[in-house]
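Only one protein chain is missing from this complex, and each of the others stays in its spot.
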Amino acid sequence: MPAIAVERLERAFGDVLAVRGVDLEVDEGEIYGFLGPNGAGKTTTVRMLTTLLLPTAGRATVAGHDVVAEARAVRASIGVALQEAALDPLMTGRELIRLQATLQGLPTAEGRRRADDLLERVDLIAAADRRVGGYSGGMKRRLDLAAALVHEPRVLFLDEPTTGLDPVSRKTIWEEVRALNDEGTTVFLTTQYLEEADQLADNVAIIDQGRIVAEGTPDALKAEIGNPHVQLQLADGSVDAAERVLAEIGKLLPPSDGRTVLVEVENGAADIPRVVRALDDAGVGVEALELVRPTLDDVFVATTGHHLEKKQVPTTSSAPANA
Amino acid sequence: MNSLRVNARVIRALGMRSIRQTFRRPQLMAPILVFPTLLLAVQTGGAGGAVDLPGFPPVQGFLQFMLAGAMMQSLMLAGNSGGIAFAVDIEMGFTDRLFAAPVPRYTIVLGRLAGVAALGFLSAVWFFAIGLAFGAEVHSGVAGVLIAVFLVTATATAVGGIGAAIALRTGSASVVQGLFPLVLVVLFLSSAFFPVDLMVQPAKAIAEYNPFSFIVEGVRTPIIAEVDATDLLEALLAIAGIVVLGLVLSARALRHRLRTG
Partner (left out) sequence: MEATAPLPQWRANLATIAALMARAKNELLRVPGAAIPGVLAPTIFFLGINGVFGALTQLRGFDTGTYESFVVPVSMLQGAGFTGAAAGVNLARDMEQGWVDRLLVSPAPRWVLLAGTVLAASARALIPATFVLAIALLLGASWPGVAGLLIAYLMTAAMAATAACWGSALALRFKSQSAAPLMQAGMMAVIFTTTAYAPLALLQPWMRSVAEVNPVTQVMDAARQGFLGAVTWAETWPAILVMLALIAALGAWALREMRRTAA
């Protein structure tokens, strides 16, 4: 039985269809990534699966229970860390996890024991008796995660768990998610970060404007787009010579400017020595070399026509101050 | 003259902003109009028999008597509300933006006060409309209305100055908000809701010397009787006193804030 099964799930807000017939299946023990830009329908989908929102059409089961007809059973089986890190600033970390344990119906002594274990696990034991209002963003997310785990849920929903966090905190959350998954927890993770989906997810669904536009393992999705290519910056502008040599190894890709050449390589990194040797034999100097693999953003562009992540464009003028 | 015109524009722009802020958030408007109106209704309906007490001033009805008190309550809450909004601006860092601009400091405070004055004016008009709708008459006619509206607007501005001073000094909206019970105390210990002579000690003794009692009488007299020059003068002096207090406190608080950041 899948951990999560969704069939033609829809959610309308007035005339606006935020989720338009989503179908997906998540196996037990999987990390499933739900990737899409802001406003794509990720959070709406999660809120339906966690019983916070009723679907307007379709059906879904989580841990074997229907999200509408058996909502309470669903709630007893899931852990949820929502986008807003729903924490009370006046409570201490320890109090919050104990309250969560009580909400989940755990006996008091058991709840306390689990609270202490989880605080230790997410490295918050030293701050456990400080008020949450004084926690950093990373600490709040770790606490939210710990609270979601207090009853050892079968399925864990993480809605953009690392948005707004610094790289170190992000990495800590990733490690924790992997560890949980190793212990058998199914994880449904929504994110707008390509790297997060790429690094963590066994399977990824890309959602845009309420519809799933692509689904599969990260590698399979990227492979559908094309082969990796090698980007070379040449030392002395001898582009013609380089292109002649490289055309025999793989397909040349535009653009080529005065110093850069791009060549597709079927075997990825394994073809690099061949490229280097060929250029060396031809006397072409190489200043820099990079293997560029297709990204999930390339998958997104291929399926939707626009980028998931905005590229950073350097600008000479600063934005005007707010009036 | 040019800089005066520029400063006036700044005051107007900041004043419009503070008015818009208030009207866009119902939880800010309600204390200023809804609660005083509700209190006016229940006090008139519940304690209206007071007009039969010996010594009660000759009035057309208890509503006519109470209008001034309702306006006072409204304007004081407007002043408190203005202070809270100013403190929120300070907490958010918006006032830093203003202090960094090439405008005289006083325009920033006056801009905030312009908003409070507008609310005071509105509350006076509102309660006159309510009064007239429910049969209360203004004994001195148009002149009485104009005098009362002027006094209420001026008092709102004066009280707003105190609110602004507290906001500048503390920089904390919750501190200013916590002063709301003080507003109630000042009102109850004045002639806002009952003739001073019929109040119970020690409230009576305090009300006799409370400057707000003089202002209330200045607003009330033209409504229930002919305009009285003494009452008007006493009200104006009381307002002037509060204005001076507000100016002194604001100036000191502003200097302190700019010195300490």
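Letters A and B mark the chains in the order given here, with residues in each chain numbered from 1 onward.
In this section, a contact is a pair of C-beta atoms (placed from the backbone, for glycine too) under 8 Å apart; a residue touches a chain by one contact, two chains touch by 3 or more.
Keep in mind that this is a model prediction, so the values were computed, not measured.
Screening B:15, B:31 or B:222 against the full complex identifies B:31 as the residue touching the chain left out. Here one chain is not drawn; of A:82, A:206 or A:279, the residue touching it is A:82. For subunit B, the residues in touch with the chain missing from this view are 25-27, 29-31, 34-35, 38-39, 42-50, 52-54, 62, 174-175, 178, 180-181, 184-185, 187-189, 193-194, 198-200, 202-204.
What subunit A contributes to its contact with the hidden chain is residues 50-54, 72-73, 75-76, 78, 80, 82-88, 90-91, 95, 98-100, 102-110, 114, 117, 131, 147, 152.
Everything below uses one rule, namely that only the chains that are shown with their structure count from here on.
One simple way to say how far apart two chains are is to compare their mean CA positions; for subunit A and subunit B this gives 55 Å.
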